[in-house]
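To start, the structure under review is shown below, and the notes come after it.
The complex appears here without one of its protein chains, the remainder shown in place.
Entry: subunit A
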Amino acid sequence: MSADAAAAGASAAMTQALAALALGGKRPPESRQVNGGALELLLPELVDTLIATTREARRMAERLSGAAADAAEPDGPAEEPQRRDSSASGWHELPEDAELMEQVYVKLEAVGFRVGRRLAERLAPLNRRLGDTLDVVKFVCKDLWMLLFNRQVDNLKTNHRGIYVLQDNKFKWFLRMSGNSGGAAAARRAQPYIWLPCGIIRGVLDSFGISTVVVAETLGLPQCTFQIKVVTTTAGG
């Protein structure tokens, strides 16, 4: 399926870029530098591409299963040229279809998850994590954020019972986003772009053996909050 291949290719590209950033910082002689700005530009394209390919895949599936799907088609092809034209004015709404956005969320989060898992091994310093969840979350706040966004998380809150709240007041990927229609609409429009970091955080925590659910919300660009809920599993190795 081309959509999955695109997602796999995207996670590969992102891991390579981030890994080159990590290697560049830690092991100077063979360091290869990656332009961080280029990565920032790549990521919105990743999100938009996933939305478009998911929509296409759904349309293909509906067409193959035939029947009543044809009635819903007419606005589909008409929307594409309009998207290309409106790119000059810059603002086009997210697709209204909640199920479509649900699928995009799953995919984006999965891409982030794969990236996070592979990143964690590279990033972790040689003194091993001591299985203390708080230590791992602090590592996420400092080292992971430093690698991805060149700054650290502003605020970390925990209730010591498995819920951690990370607050970033100047989220790097949101710094370039703004909209005419005001704060709330822009915050809603920026939702898909926050799913990827959620997945990355979840992947990093999972690779240390901590399974979690990560949810993010933004009340106003460029601020955003990530909430990590540790899912307690049955005792194991």
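FYI, a contact is a pair of C-beta atoms (placed from the backbone, for glycine too) under 8 Å apart; a residue touches a chain by one contact, two chains touch by 3 or more; residues count from 1.
The rule is simple: contacts and distances are computed from a predicted model.
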Omitted chain per UniProt, picking from "Vacuolar protein sorting-associated protein 35", "TRAPP subunit", "Translation initiation factor eIF2B subunit delta" or "Ubiquitin-related modifier 1", is "TRAPP subunit"
Among A:Arg32, A:Arg63 or A:Arg122, contact with the omitted chain is made only by A:Arg122
Note that subunit A touches the chain not displayed via residues 8-9, 11-12, 15-16, 19, 114, 117-118, 120-122, 124, 126-130, 207-209, 237
